[in-house]
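Every protein chain except one is present and positioned as in the full complex.
For clarity, chains are labelled A, B and C in written order, and residue numbers in each chain start from 1.
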């Protein structure tokens, strides 16, 4: 055992919602997981030097950068974490790969399919660790569900229903903001990627789909009178998976009452599974075995018997939370760097998800079933 | 107050699952609701005179009929209740109307659209009370949900998700039986009508839809080797309602773990509602009002404050059950007879539901959106 | 199979809350259970001849009696059901037994221990069927729990927690009514008997206890100014069972939010059970077996695999309700009469429950553990 663990300098771009989450994650991950690489919070960049300095102080980075180019160029920065607006993802990632640095990028991969394709190409040409921030598949619960499916605990899967629903724009009178402009900020761009990633993680490829997408409230009050909303409020699709099962996906930012409605249910020939992120420490498992009189859905509380739980707590039922997912994500990224082995989900998964969304828009406009181009 | 309540002679055709339920209902309804008409269990008919006699004895009817024709013709039978196989519905109903007798018919209305159309025509030409057995819309919970929607408790509805899922054929090795033959016995014929009726009751007309329908297990073991299943195991449809909302409906008899999955959730601009028949005495209501810190879904237990609960029990939370729905149904039928006023759902509702199903099959075969012909 | 089932004439005293429930039950029970004896609603008596006549008409009895003495004496009345105020129970029961008629008596057995003792003596001297109305132990769920315990499904029981909590007097400003006068109408007299009966049914004898009983709101508004409440609002007791387990019982009529809080949880060495009457069609069962990763409480929905469910419905998860319990009760009483064999719970159970309550009051007044005299 060497006396000190090897360190790695982290550069973080963005200090808002996800930026902070990553800052905390890289502060804590070394103690939680005893990672081979211990992160050193080296440089943070943000929209302006002033906000960067304010984030630096708050999160404990060594230096604030004047812009992301400076951060990427900084020799002490050995890995780059992108948590800035989608339109910036591609340029940053390309620059980082060009500088030979591994990249972790928040979802969605880029602001368009073209961006996503370019980013995958850059990552794969560089041959550098790359990862996309689908955090919700990383809970002990959902990782355990993957294990259950893999071991055939519920037999052959015949149905998958997934949703990602929230209600932050449910109020028709809520003032229009940046979320109401641009396809990438709509529900299909913002919420759908998580659940499409989840469906793929649990079920495999989506081969065909028929979708419907709509703007429920096309006009909202704005600062200077009524404002046009140019992206979607909710969308749904009927899907067919490569494994033969059919399914349904639903996404909404106007789902009144839903706060973190990342939820799925899966029917198999020998059992069923239900999960809802709003109660992220419980997996509901039904197994068609034993006497009828004692069958039912079992509410399993996460604990040390489930993936990645023990490092957070030795007691079952004590629970993990949102921030812990980001810590697990940081662990995976550090592992990818330390071992050089790709850690799922890589940029390619981000592209595959983007293709499903692209296909959904195409289907929604002609009302037919479409085949999803594989990534 | 007259010394005795007016009586009405009931003739019941069928003594199986639903037949028994109606026999019990007509035994109890007079005491539960103090109906204007007090039913007298007059004649029961069944597949054979022997089974009819056995049912007569078990349920307390005065006489057993040798066949349904005899029952319809019996002068003491003043109202006819049809709980025999679907293929018999039309002939019985036509004969009963011809004899001037009101008819209650179990769902589905007939074995085909043609049957359904003929039955509506017969009912309306006769000008006699006619009703179809959609019992699940009659719970205190769902009737209360209708009231909530009507009074705008959740604002304008933007989304409806409904399902009717059970698992009686989830086991791929379950032996094929009569349920595996004939479209009317498939999931779309057997389970879908209830939830389509519910969606219509709560949301109004379905105008367009895109559906997918499939036989998950096309072959099942039979008495003499593998047997072909010729009807559907599960089906789904994306829908648009006349009120502008979109939605999704799902039906399955292979939904492992689901026993009585008649469930819906409704998103409105000012609130949301959730209901699951497996916990039929609870309505979950979210209202977007008051401070954020105290918002959430409220689990309301049914009680005397809700429709048709009090006659069953003076205490809230004490609960009603399946049989009580059939008693409420009997009350409605007796009321239709007593007042001469049609009581929803009449045969016409059965036809409207059948049209949605017919449209779904058409859509499922060409993969496009179809307009539902209105009934 | 004889052509007609044997009939039995029922006389019912009381037409209020429980009176109506029994009237409906005796109307329906013959069709639900195909009982050996088919009840005939013969005579009803109530507080006045006028109300008796009104009940007669509503519930479908043949005749209304001028008083309970006339009912008991009526030769067509072959079995007596007592659903009148507690203070009347003893006299009616004694008269009925003297007339050689079986008696079903609503709980509590009498208005005092002396009443209860006299009623047990009368019943046993007469050697006639006698039964007390503890309906909640008759749900399919709780009967199934008894079976689970009997077969050792959760190993040796080490803890039982039970409660019967409602909130009908939770509002401190609710006007005082008859429920606020007299020990028998207090929480210990009115609600405690059900859960004590349940604890005994599931666990066996309570041997010792230490109790605390209190009037939370000693004064309430009355028609003519503040009124003194002379009975208890809530009570609790720590108990020891003869089987060695310890436990806790709690009763309250001021438990805001609780509507039908008849709930228990049981810890055994190999499993655990939870039940709450507010969700009466679900039993929660935990078994300490199989891998840790899949252990949890299983929510079992009642169905045909559970006791007394099938006669109400062939489909699992469709659910039974409050009224169905009373129908099961009627079935048991008819069976006791038909077979001559005592059907639990007999009057003696009512006395045993009364002794526990008596002991609780004694303990509450001296603050010590007391031994419960066995009935």
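As a convention for this text, a residue touches a chain if its C-beta (ideal position, glycine included) is under 8 Å from a C-beta of that chain, and two chains touch if they have at least 3 such contacts.
In this text, all values refer to a predicted model and were calculated from it rather than measured experimentally.
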(message) So one chain is hidden, and I want to know which residue out of A:43, A:199 or A:282 touches that hidden chain in the complete assembly.
(response) A:282
(request) From the listed residues A:70, A:227 or A:260, report the one that touches the chain absent from this view. (result) A:260
(request) Mind listing the chain C residues that contact the chain we can't see here? (result) 154-156, 158-159, 161, 167, 170-172, 210, 212, 214, 216, 233-234, 236, 238, 246, 248, 250, 252, 254-258, 267-272, 286, 288, 295-297, 367-369
(message) To test your reading of the contact rule: which positions on chain A touch the chain that is missing from view?
(response) 1, 3-5, 17, 20-21, 23-24, 27-28, 30-32, 34, 38, 54, 57-60, 166, 258-261, 277-282, 301, 303, 312-324
(request) List the residues of chain B that touch the chain left out of this view. (result) 144, 285, 291-301, 303-306, 316
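One rule holds for everything that comes next: only the chains that are shown with their structure count from here on.
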(message) What pair of chains is linked by the largest number of C-beta pairs in contact?
(response) B-C
(message) With centres defined as the mean C-alpha position, give me the chain A-chain B separation in Å.
(response) 42
(request) Compute the distance, rounded to whole Å, between the mean C-alpha positions of chain A and chain C. (result) 54
(request) Let me have the rounded angstrom distance from the C-alpha centre of chain B over to the C-alpha centre of chain C, please. (result) 34
(request) Could you tell me which residues belong to chain C and also touch two or more other chains? (result) 282, 301, 303, 316
